[in-house]
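The block that comes next holds chain A.
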Amino acid sequence: MIPLSYIVALSAFLFCVGVFGVLTRRNAIGILMSVELILNAANINLVAFNRYSNGTDALGQVFSLFVIAIAAAGSVVGLVLIIAIYRNGKSIFVDKYDLMKW
Partner candidate 1 sequence: MVNVAHLIPLFPFLAFLINIAFGGKLKNACGPVSVAASAISFVLALFVYQGFRSGGGSYSLGTWLSLGDTPLNFGVMVDGLSIMMLLVVTFIGTLIQIYSIGYMQGDPRFSRYFAYISLFMASMLGLVIADNFVMLYIFWEGVGLCSYLLISFWFEKPAAARAGLKAFVTTRIGDTGLFLGILLLFFTTKTLSFHDLQQISEGHGTVLAIVAVLVFIGAAGKSAQFPLHVWLPDAMEGPTPVSALIHAATMVAAGVYLVARTYPLFLVDPFALQTVAVIGGISALLAASIATVNNDIKRVLAYSTVSQLGLMMLGLGVGGYAAGTFHLMTHAFFKALLFLCAGSVIHAVHTQDIWKMGGLFSKMRVTATTFLIGTLAIAGVPPLAGFWSKDEILSAAYQNGHTVLFGVAVLTSFLTAFYMSRLIFVVLFGKPRSNLHPHESPATMTVPLMILAVFAALVGFVGSPLAHHAFQGFVGGGESSAASQANGGMMILSTVISLAGIGLAYLIYILNVNVLPAGMLSRLNGLHQLLLNKYYIDEIYDAFLVQPFLGLCRISYKIDLGVVDDLVNGVARFVAALSEFLRPMQTGLVQNYLLVQIVGLIILILTLGKLCFRY
Partner candidate 2 sequence: MFPVLSSLIFLPLLGALAILFLPREREDLSRPCALITTGTVLAVSAALIFGFDRTAPGMQFAERSLWIPQLNVWYFLGVDGISIGLVFLTALLGFLACLASNEIRDRLKEYYVLYLLLMAGMLGTFLALDLVLFYVFWEVVLIPMYFLIGIWGGPRKEYAAIKFFLYTLAGSVVMLVGILIAYFTTKPHTFNMLELAAAASNGAFDPQLQMWLFLAFYLAFAIKIPVFPFHTWLPDAHVEAPTPISVLLAGVLLKMGGYGIFRICLPIFPQGSASFATAFAVLGVINIVYGAGVAMAQSDFKKMIAYSSVSHMGFVMLGFASMNSIGFNGALLEMFNHGIITGAMFLLVGVLYKRAHTREMDKFGGLSAQTPLYAFFLTICSLASLGLPGLSGFVGEFLSLMGAYQGFPVITALSLFGLIVTAGYFLFMIQRVLLGPLNPDCRYYKDVSPLETLTLAPLVIIFVVVGFWPALVLDLQKPTLGMLLSLLGVTS
């Protein structure tokens, strides 16, 4: 088995790519995708730690199951909101949402 640190490093990289994606994508849906990446990074971590821990409880995997469910719920709500704002005549580019400032 490969050492845990490689997997954790992988998930850290995935996390950072996700963060970068959220900060730079102009398209709202692009940001959503990057959030999905972050959640997957966390999932990898959970599963890996669960696998490498000598305990017998399945906390890691259970948690990642829940995370997947939440990811699904989250993206549903997110997309609906994006479509709603799109219908209100605004574009889906995030830097256009500056109706409320200062």
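A quick word on the picks: all candidates are chains of the complex that A comes from, given by their letters.
FYI, a residue touches a chain if its C-beta (ideal position, glycine included) is under 8 Å from a C-beta of that chain, and two chains touch if they have at least 3 such contacts; residues count from 1.
On a predicted model such as this, the values are computed, not experimentally measured, just so you know.
Candidate 1 is the one that touches chain A in this complex, out of the options 1 or 2. On chain A, the positions that touch candidate 1 within their shared complex are 19, 22-24, 31, 94-95, 97-102.
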